[in-house]
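The other protein chains are all here in position, but one chain of the complex has been omitted.
Our next item is chain A:
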Amino acid sequence: MKLRIDFYTSLLFYSILGFLLIPFLILFLWAFSKNWPWPDLLPHSLSTRGWESIADIKFIKVLLHSIFLSITVTFLVLVISIPAAKALAFYNFRGRNVLQMLILAPIVIPPMAVTMGIHINFIKLGLTDTFWGVVLVHLIPTIPYAVRILAHVFEAVGWNIEEQARVLGAKNWQIFLYITLPLITPGLFSAGVLCFIISFSQYILTFMIGGGRVMTITMELFPYVASGDRTIASVYSLIFILTTLTFAFLVDRFTRENYEKGNHFYL
């Protein structure tokens, strides 16, 4: 009896893992297939059509532009989130809970609902169809994650070391540059990776505010998925996943020493 239950739970567990992982294999196969009619389980013939379509200067431009846009967003969101996170971690003040709720609200409130209002406001300000309009609107979904992760980091680090520096006569900028910044660097990088990925993945915000003029990789990918061109869509998807993984890997590598001291598990 017990053995049978064990068998069924194991079966369920590995089916779930299969369900989560098999799609990647199919993505990979489609990216290289030329002719793969129903009901065959493997492609008839392979081709590099999908890969040729990205070895194109236009595609590379879009990819680089997309990376540049998301890095700009990441940089800006970290800059404004550091003081905010510090305030939430260290200070008690009137309205703290309300402000905290407001910061977390974009996680739960649908972007669709808010973006239409923002779009109308941006038309008046002339920010639609512009790079900076898209950057600004990408701050919204990234702020909650950046502030939350950094607030955890500040809580973990405490402010004793900063106090020591102050007692020893360090100026504010010296404290920030030599004490605070090095202490929060690992958290800064994990927040940065997450913000980069969130910005990189946005479709509807970019589409509505950018009006199809500000091109990102997700914007290129979406029509191919919608039209069902599986080969090209698979190639674009793989490029997308590879880019985010490379970015995460590089940052991980860069901060490896810091990571080994404490295992950060933020989300």
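The rule is short, and it goes like this: contacts are C-beta pairs under 8 Å (C-beta built on N, C-alpha and C of every residue); 3 or more make two chains touch, one makes a residue touch a chain; residues count from 1.
Simple rule for what comes next: contacts and distances are computed from a predicted model.
According to its UniProt record, the chain left out of view corresponds to "Inner membrane ABC transporter permease protein YdcU" among "Cytochrome c oxidase subunit 2", "FMN-dependent oxidoreductase (Nitrilotriacetate monooxygenase family)", "Inner membrane ABC transporter permease protein YdcU" or "FAD-binding protein". Among A:87, A:215 or A:251, the one in contact with the hidden chain is A:87. From the options A:134, A:197 or A:214, the residue with contact to the unseen chain in the full assembly is A:197.
Mapped onto chain A, the footprint of the missing chain covers residues 9, 12-13, 16, 19-20, 22-24, 26-27, 30, 38-41, 79-81, 83-84, 86-93, 96, 99, 101-118, 120-121, 136-137, 139-140, 143, 147, 155, 158, 194, 197, 200-201, 203-204, 218, 221-222, 225-226, 228, 230, 233-234, 237, 240-241, 244-245, 248, 265, 267.
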